[in-house]
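Only one protein chain is missing; all other protein chains are in place.
Presenting subunit A:
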Amino acid sequence: MAIFSVYAVNKSGGFIYQYDNYVHRAEAEKTFRYPLDCVLKIHDEKVVVSFGQRDGIRVGNALLSINGLDVNGKFTADGKEIIEYLKDSTNYPLSILFGRARLSSNEKLMPASMFHSLFAIGSQLSPEVGSTGIEMLETDMFKRHCFQTLTGIKLIVLTDPRQSGIDELLRKIYEIYSDFALKNPFYSLAMPISHRVQGLHQGSLVAPIHVAITLVPSPLMWMRASLEP
């Protein structure tokens, strides 16, 4: 997947829309014997590895499932506390799946709004006159492009660092947004686009965005024949 996600943020930094296109997450499953050789801690309501990086399990990876059953925050699927469960030697041997923590929708909302402020600070700290905010942020794993419209809406796209043609994609997404959201008489401006808005549901916006994403020429992706909402 060359394009990882699409976000839209309104003029005051509030969240409007979000779409994720990646499924692959680095995960590692291992069978453990008592005692456990990784040190775990609770962070943000999740059980996270704090020490003991090996075999694909990295520091910061969250505990996703025990013996195939997905965990629920810091409790197992049956409701027992994970840390207590792992201290009990009678439960071993067991197999645990570690991986990058999946972000809840709340957790996705926060960085999107945080970016709005960082965008403004980037323009204030500029050594040159007349700079806009942050248009492109690059790391070794992804590139984040931001297009700010004249009305203050920010359209943000996370892509692979080698991906090109993003400017056109951003303009195309802007076009889709204005066609589907703004021309809809039931849509209130600057509100999140969700299935609760009468007449406009998330599926109807996703399909055209999905088409726009698959049409971006990419050295890494084949054209996809079917669309998944």
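The rule we apply is simple: a residue touches a chain if its C-beta (ideal position, glycine included) is under 8 Å from a C-beta of that chain, and two chains touch if they have at least 3 such contacts; residues count from 1.
Simple rule for what comes next: contacts and distances are computed from a predicted model.
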Look at the options "Vacuolar protein sorting-associated protein 33A", "Elongin-C", "Alkyl transferase" or "Trafficking protein particle complex subunit" and return the one that UniProt uses as the protein name of the missing chain. "Trafficking protein particle complex subunit"
Candidate in contact with the missing chain, chosen from A:Gly13, A:Gly52, A:Pro111 or A:Pro192: A:Pro111
Of A:Ser12, A:Asn106 or A:Thr139, the residue in touch with the unshown chain: A:Thr139
In the full complex, which of A:Ser12, A:Asn106, A:Gln124 or A:Ser188 touches the chain missing from this view? A:Gln124
Counting contacts across the full complex, list the positions on subunit A that touch the omitted chain. 4, 22, 24-26, 58, 60, 100, 103, 107, 111, 114-115, 118, 121-142, 144, 158
